[in-house]
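One protein chain is absent from this view; the other protein chains keep their places.
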């Protein structure tokens, strides 16, 4: 290649990032996807929309979130670690960035209702939150198993005025909630927007969600400059669908920073998957030799997804980002270490990224390496589960 | 009075705000209180300390928290309501402001350990958090009943490296946790700071905690100016010990704004109490005719305290602030209304202030009245309880 | 023109409304008997579902059928092995999701299907924009690629799809997934939109579950496709005779009507 490649720009006209992406949806949803693409393109080019998006995230969502230097963890690991504090965003994770964008777009498209899928409930709570604020009605699809495991989050969504529908098909978890939301969307696409929760699904979702999340990376880049740190050696984030990772990578894709996405070992689409088509996108998927999708298994519900956003599949292919996997056993010690040393209890999802730092410090990460960790969410939602697990161990 | 009175300035040399305050502690604690007063006076006059305090709150604590205009609630109630979003501060409430200040002061005093009391666990979690960050060891006293009711918060503190000690004396709730922390302080005052959780206790605590919390009011005042709102007609906050109220009042004490503190009806020290001495201070207390302190009873653990900070007793006396009471029954509907209309699930404590707005809109609050609501904390900690209560009703 | 379309156009020219039932391949050990029964009872073509774990446009009935088929170890290869033993005299149409074909390999999948008399393929999650490769794999093997038009499809798109589809154009009768049974539908409008721009046969599916609905649809289309209503009976244990009776009940109304 002669001219240096530009990463994390727009996908091509077919919604492709390299070989990945696209729009593999039933005809009944094509019109909605096309309309959404047009609406998003227009809105994102409209200063008024962009300003409103930033304004809402500022006055309602708690942005900018700070960058915290994790001095004690740094000393402990011999690194210099900075955390982008998405745990401080409203509803407790980066998910709010995306839903604020999509609900504003919903209004702009003249629709009065949103539907969403959710696994553990984070995206569902965020969607219900943003919908409440705009007076949109909201229905959230959630695997029946997850509604039982996360009964409190179901109630939280209901408090926010949303209807939660348990999904009884398939493995009754996140993957099936996505299927069901897509199915339901078919029958209400006229007045309803499907507020997808990560950088996945058919075009324009992977691109749009990444754009909404890229505020994380842009803020962090500016904040690190202001702190005199400049470009970190490594930018690391956990990856479920990949939205928080995409959001922070976006701020550093065209720098020298090494980008690392940490998947759950039981849902490591890049490490253990193969290319395929699911949920409207061509990406890396965990599937059998016949193309049947397998269930992901992770201690953290938010990483319990057998796929990954297509742009990540591309970034891996292009060797621009590296994807690694962390097993369940390393997650809780990482959560404990960050809690004890820094007074921040991270989400189990986020703890995967911390676990990778612990594993690699002194190995692939030389002493003194500067690291920007995307602290994608807070652990309050996980505390009961962690307690059960630790009790079971002792 | 000839010259206009200045409110929320320093207390007098005895730690009095008018008739209230003072330092009613055993001789064994006098030295610690005097040293603390000196240390705080010096630190608070030291630009380096004040800068560090602000810096930590900025980079770690999530400050400034935004002011959110609650447009839909405003329309619903015929008011213009702005919320100061302490729910977005790290650990989910304003409590972090105070503990960041006190733990920094602990270090400055050369002490290596903090103890704290906690009711529902908010202040305990905040203290454990700030202690973890600075590498201070931390013990939290919590009524045995509360450790059972809030078992998850106990675990959260433990995750943060703190030791939680169940208090079995008296009513085994917050009041007894304060007693116990004071008792324990006697035996470890040399190397240990007692990180009290509200604007109560002996001098200099009520003043010091108010100063640390006054960042709320100062920020809000600046933010409302920037938004072109200027001084609101009313500033309202819930009152347990009174720290979030004191913090926000501090920004408006010397304006025309009407200041309103909302107590829980079952712990309404101003409405139903009488002057007395408890926990080192002279203030308004709920007590019988013989001076025996009664147990407070509130749906919200954070307001379950039979006293109130002495400065509030003074502000009530001086008619500068007004204190009202809200019964348990009005709290959950208020929590629901704010959740559904604004996408913010408030803490049960905060919901008392919302309930007062609902009750007074169109009554003592004329249509169009501008209100600054201190949204002291998020409701995540309360969701399980609210769910149980609503289930019991249906 | 694909042989499928030749066959179906002939039916139309003969004044016959086509009836196309759907079966989930491998759902039971005797599934081929059901297919035969349908052919015997007068089905004009038969859709053979190849199960996929995540059937995005299917309702609960087809989902359950797919789960059962997968539990029984059904794969593209096993279905092809089964079909190799079948001779029903009417065209077979494969219906599945793209990932199943991708994993078989597009060329290889098309070849395997073609080999066992599959003359058309419906891949609902593969819109025209994404289907060039698949379509060319099919084209060289006389496998028609059948596309759907939905009630939400705008005019210009209808034109594109109607031109591209082979065999018939699948007019989705309702904005819903398969197996929904509400009364009102948009089948007439969708079929009319296709007819306005093309003379390809138009078959209505998704929203036809009873002979009455088929009778109502007959005037404005060239055939009807019935999936969930039949699969539901099979899930409940229907015999080949039940299938025959089911198909005949549709056959009767479609033939009786003089449209």
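What to note about this one:
By letter and in written order, the chains are A, B and C; residue numbering begins at 1 in each of them.
Note that contacts are C-beta pairs under 8 Å (C-beta built on N, C-alpha and C of every residue); 3 or more make two chains touch, one makes a residue touch a chain.
Just so it is clear, the model here is predicted, and its values are computed rather than measured.
One chain is not depicted; across the entire complex it touches B. One of B:124, B:161, B:276 or B:346 touches the chain omitted from the figure, and that residue is B:276.
Residue B:183 is the one among B:54, B:76, B:107 or B:183 that touches the chain missing from this view. Take subunit B: the residues that touch the chain left off the picture are 14, 22-28, 30-32, 169-170, 175-176, 179, 182-183, 186-187, 189-190, 275-280, 285, 287, 289-293.
Note that only the chains that are shown with their structure count from here on.
When every chain is represented by the mean of its C-alpha atoms, the one lying closest to the mean of all protein C-alpha atoms is A.
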